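Note that one protein chain is taken out, while the other chains of the complex remain in position.
Up next, subunit A:
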């Protein structure tokens, strides 16, 4: 279904790989159902959520969203292992999915090899769709408020992070920043040490290569999507990848990194704290928002909602191993506010909707309801027995 393009789901995995479906499910946040973003474990019950998701929930109610155990933000702790697991899983997902699906379409791999390439075209189309879908997914994930250059910047930061850990330089730096969850963004000394970390790994050409499921040749993992596109559509794979693919984060010059670091530091905003809004006058709240560098427009109710969201966004960003700059964060806040301001839809209005409105609705969507009845009937457990008419 077209509308689902870009929505990954555990059901994407073939039904005969239930463990992969389960694994996919386990790596998702129980609240937003997306892959965990900055996973935080609730230390008293052990449930894990995205940092922003769980912080938003705790704003509503100080209980674990999964088990309702009493929880406050002090009980949250970064779950770094899950973060690393996810990074690898997400990288490998499109490729593994394509491999499994093509294996399912053409059972023995040997037989597939012997066939002329044209016969694999239909499978190729499917795989193309998958790859495009997953790329779009990436794009839509970030499209909300990130420009492509932002994404590149973030990628390069996350690469630094990996290097830092791998090379053993300041291995505790990131955790110590996050334990208090509030330190100012990326302290420049940490960034400095990251910059010193060597970028390339020795003999990386072999470690990072993967087997193309179509032509069985070794391809660098970073180039596999590009390779698959070409390989499956029967185009030449000898050409150089397009410029975008070629300019991997590895190609970033030191000067560009320095510039980025400077830009990030410039936008660092003061850390917000939770407030007792009922004790604050409108003017005081407005002043506080201004001091925090956050828009101070609107009435007290709007400002309060904005402040609550800003605290959650700021803290979740501070939890992250790959924090974004505060200018990006401010844009996200604006996007959030736009969405919230969007007006309620028909039925939401005053609670007891009139019987007339309900009747109008059911007659307007009579076809839709008829289809739903047929659909529900098809999944019904067994024919009625006890209450025959």
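As a convention for this text, contacts are C-beta pairs under 8 Å (C-beta built on N, C-alpha and C of every residue); 3 or more make two chains touch, one makes a residue touch a chain; residues count from 1.
FYI, contacts and distances are computed from a predicted model.
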Given the options "Ubiquitin-conjugating enzyme E2 2", "AAA+ ATPase domain-containing protein", "Skp1-related protein" or "Exoribonuclease phosphorolytic domain-containing protein", say which is the protein name UniProt records for the missing chain.
"Ubiquitin-conjugating enzyme E2 2"
Which candidate, A:32, A:45 or A:275, sits in contact with the chain we can't see?
A:32
Thinking of the whole complex, not just what is shown, which of A:36, A:53, A:269 or A:289 touches the missing chain?
A:53
Tell me, which residues in subunit A touch the chain that this view leaves out?
1, 3-4, 7, 9, 11, 30-34, 53, 56-57, 60, 65-66, 68, 140, 143-144, 335, 338-340, 342, 344-348, 351-353, 355, 358, 361-362, 365, 368-369, 371-373, 375-377, 379-382, 384-387, 389
